[in-house]
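Notes for the one structure printed next.
For this view, one protein chain was removed and the others were kept in their places.
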Amino acid sequence: MIEVLADRYVYLFVLALLAIGLYGVLAKTDLVKKVIGLVIFTTAIYLFFIHGSLQEDATAPVIDERGTDPALYVDPLPHLLILTAIVVGVGILGVALALLVRLYRTHGTMDEGLIVQHLSGIEPGVEDTAATDPEPGDRDPPDDGRGHDGGHGHDGDGA
Amino acid sequence: MSQIAVLPLLPLLFGAVIAVLAGLWNARAAQGVAIVATAASLAASLTGLVRVTTDGAVTYALGGWPPPIGIEYVLDPLSAFMASIVALIGLLVVIYPVDAAFDIRPGRGVPLYALVLLLLTGLMGVMLSGDLFHLFVFLEIYAIATYGLVSLGGAKGVFASFRYLLFGTVGSGLYLLGVGFLYFSTGTLNMADMAGTLPEIAGSPTVLGAMALIVTGLALKMALFPLHVWLPDAHSFSPPGVAALLAAVQVKAGAYALIRILFDVFGPAYTGSDGLPVSAALLWFGLAGVIYGSWLATRQADIKRLLAYSTVAQLGYIGVGIGLATRIALIGAVLHVLNHAVMKSGLFLVAGGIIQRTGLKSIPRFAGLGKRMPVTMTGFAIAALSMVGIPPLAGFWSKFYLVWAAVDVGNWVTAVVIVASSMLTLVYFLRLFEQIFVLEPREAVVADATEPSGRVIGTVSVLAASIVLIGVFNVVLVRHVVGPIADAAVG
Partner (left out) sequence: MDPQVSWLPAAAVVVPTLTSALIVAARRRPDVRDGILVTGAVVTFAIVASIVPRVVAGEILTTPLGQLLPGAELHLTADGMGMVFAALASLLWVLAGFYAIGYMRGDRAGNQTRFYAFYSLCLATAFGVAFAGDLLTFFIAYELLTVTTYPLVAHNGDGKALTAGRTYLGYLLSGGALVLLGIVIVYATTGELSFAAGGFVAGSMSPAMTGFVFALFAVGFGTKAGLMPLHAWLPGAMVAPTPVSALLHAVAVVKGGVFAVGRAVGFVFGPAALTGIPAQTLLATAAAITIVTASVIALRQDHLKRRLAYSTIAHLAYIVLGFALLTPASYEGSLMHIVNHGALKITLFFAAGAIHIAAHKDYVSQLDGIGRRMPFTMTAFAVAAYGLAGLPPVGGFLSKWHLVLGAYDGGHTAFAAVMAFSGLFTAAYLFPIVYRAFFRPPPADHPHGEASSLMVAPLCITAGLAVLLGLGDLSGMYAVMADVAGAVTGGAR
């Protein structure tokens, strides 16, 4: 009985984390907070896996003098999966942070609404490039030859 | 030699590594590496396709560990078919000239083609993997490469890439969660193994929950309406070559995984009557996507944005086919995966050619292009007519099979919507036709324009020719490849 309750408790906890993460991704307007939400979301999934492999009275799956009965050892696969998933997640996080850096350098803000507003000022289409870059400034040189990610420097329209 | 099951993947994987190094030395060399790698992969895929359609599926156990303990690669008709599409479109995109494909001239050390190869590696891995978790890893590999490539598209591209990252990661997360449910109730991750175990516990809440999570996650990945919100930005702001890859093959990875898992892993739990209303959901959301995407496409002035919304609509057809879940419907869906890949990549590559020569993206300024670029625009016309569904071009047949399937099960709404949607498709392509073919040149850039470079014409022509050939010989495809795929899925 207690076991079942404990189980439910953990699942509810995971569910809460998922919900919090998803809420962060969808509802927060600050891009950094969105990324934090994403991390919470993925971490909840990791916890779910780790919890799933939980086994009382079992030890690390290194066969010792106690024998080869599988019940004596923890299922190692979920740990393995999550190790991989964490590595993948770190990769994604790295990309996300890199994009954030570029967004901040371009727009000088982390606010989604302001960035959208700023971007809608840039006309679509290559034919209209370079029309929106009053001060290329001392930012890092644009890495696409056409330079249509022109921005306003760090404090251009941040406020 | 069961290594054929992993052979299409290896050139891409090693090519990606070599391309990074080659790119450090010379940007051109990286493209050369990419061409060789994708060509090798295409050769392997086609060889595999021929083999598995005659001799049946082959498997390869990674590291010598037999399944279900080790990771298994499976090459069956469906995966070989998908792998061939990935390699073919990949090859054409890497042959396509770099300035037209990526809108930029990369300096040394920009790992452009390495990213493309990484993207293709991820896609190929999804197609070949016989293991649910391994599939997740490949989903994320191609996703990471995609985020990088989309961010090449200027300020808007970076922001689109960031948004896509959020949605994509949530999608893979949901998928992973579903896989966790399945693992803890069956104790295996191998697809074939799980398919054997699942019927015993079919209908259990865990399995149904897993199905819901996996379908939602993959529908997000394949941009099925209403989970498509990331797609229009990501596809229209990324450079043409990237958009071609994304629309043609990248979203199809989600569609493939959906077909594979629903029909091969869940099998009766999905196609049976006592499951979740997943198939109805896919069907109706697919139809809604067809209408919504086509409608919005009629309202776009930017050619790439038009094509992006059109992709939303076309993915809806695939959703409809999966949702109807009969043999004929699956033939339609699988055929449409191929047809849409060929048509949409062709259209994006034409758009790249236009941008390369004129810098124009806005359709009202295209007037008279047909006179200046007759060959390229003929390719455009073939691809667009095929999208509208003019027989005997490729696009007609997938619609034919879908309508047939709908009539067969007596689903008249579906039949009517699919038939009527071709008129919406006509509406948005007719605007392009009028500008390109009927009107005289107005803009100076158009009046002075010439045909794009030879490699643009070459790749577009190959795709246009494929559209005609696939259309005329579609019965061969259906009999020898797509039919067996559908038989295996629903049989």
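Labels A and B are assigned to the chains in the order they are written; within every chain, residues are numbered from 1.
We take it that contacts are C-beta pairs under 8 Å (C-beta built on N, C-alpha and C of every residue); 3 or more make two chains touch, one makes a residue touch a chain.
Predicted, not measured: the structure shown is a model, and the values here were computed from it.
> Quick one: jot down which shown chains the absent chain touches.
B
> Have a look at B:L360, B:L426 or B:V446 and name the one touching the chain we're not showing.
B:L426
> Which of these touches the unseen chain: B:I69, B:A280 or B:V416?
Checking the options B:I69, B:A280 or B:V416, the one contacting the hidden chain is B:V416.
> For chain B, which positions touch the chain that isn't shown here?
Touch with the absent chain occurs at residues 385, 388, 390-392, 397, 400, 403-404, 407-408, 415-416, 419-420, 422-423, 426, 430, 433-434, 437-440, 472, 474-475, 478-479, 483.
Methods note: only the chains that are shown with their structure count from here on.
> Taking each chain's centre as the mean of its CA atoms, how far is chain A from chain B in angstrom?
25
> Please output the residues of chain A touching chain B within their complex, sorted ascending.
18, 22, 25, 31, 34-35, 38, 41-42, 45, 48-49, 52, 77-78, 81, 84-85, 88, 91-92, 95-96, 99-100, 102-103, 106-107, 115-116, 119, 122, 124-127, 143-146, 148-151
> In the complex of these two chains, what residues of chain B are touching chain A?
Within the complex, chain B touches chain A at residues 103-105, 110, 133, 136-137, 140-141, 143-144, 147-148, 151-152, 154-159, 161-162, 165-166, 169-170, 173, 176-177, 180, 183-184, 189, 236, 302, 305, 355, 359-362, 365, 445.
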